[in-house]
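The complex appears here minus one protein chain, its other protein chains still in place.
The block that comes next holds subunit A.
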Amino acid sequence: MKVTVKHWHAVAQWRWDTGAAEPEGNDAENEDVCGICRVPYEGCCPSCKMPGDDCPLIWGECTHVFHMHCLLKWIGTPASKQQCPMDRRTWVTAERKVGTA
């Protein structure tokens, strides 16, 4: 017997490729969240309404990842001293190298 697929209407979720290992399972608990707003990466920052390309992530050289809007807002405050909120190193936006980070 030969099975020919004529058409496949599939369903998939998109994920940010953060370079971290794919979390196992679908569980909400062990999922990466933005360190600033505590909303999952695939959600959107508090000031956005649409997730995905409208509310992208930003990678730091310190390997920390945030919603871009969240981080820019943080960096914009004087208290931040231009540091990464997680490790207090000066924030340097990493050049994204797809699939390698």
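Assume contacts are C-beta pairs under 8 Å (C-beta built on N, C-alpha and C of every residue); 3 or more make two chains touch, one makes a residue touch a chain; residues count from 1.
Just so we're on the same page, contacts and distances are computed from a predicted model.
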Per UniProt, the name of the complex member that is left out, chosen from "Actin-related protein-like protein RO7", "Anaphase-promoting complex subunit 2", "Nuclear pore complex protein Nup85" or "Dolichol-phosphate mannosyltransferase subunit 1": "Anaphase-promoting complex subunit 2"
Touching residues (missing chain, whole complex) on subunit A: 1-17, 22, 25-26, 29, 40, 42-43, 49-53, 56-57, 96, 98-99
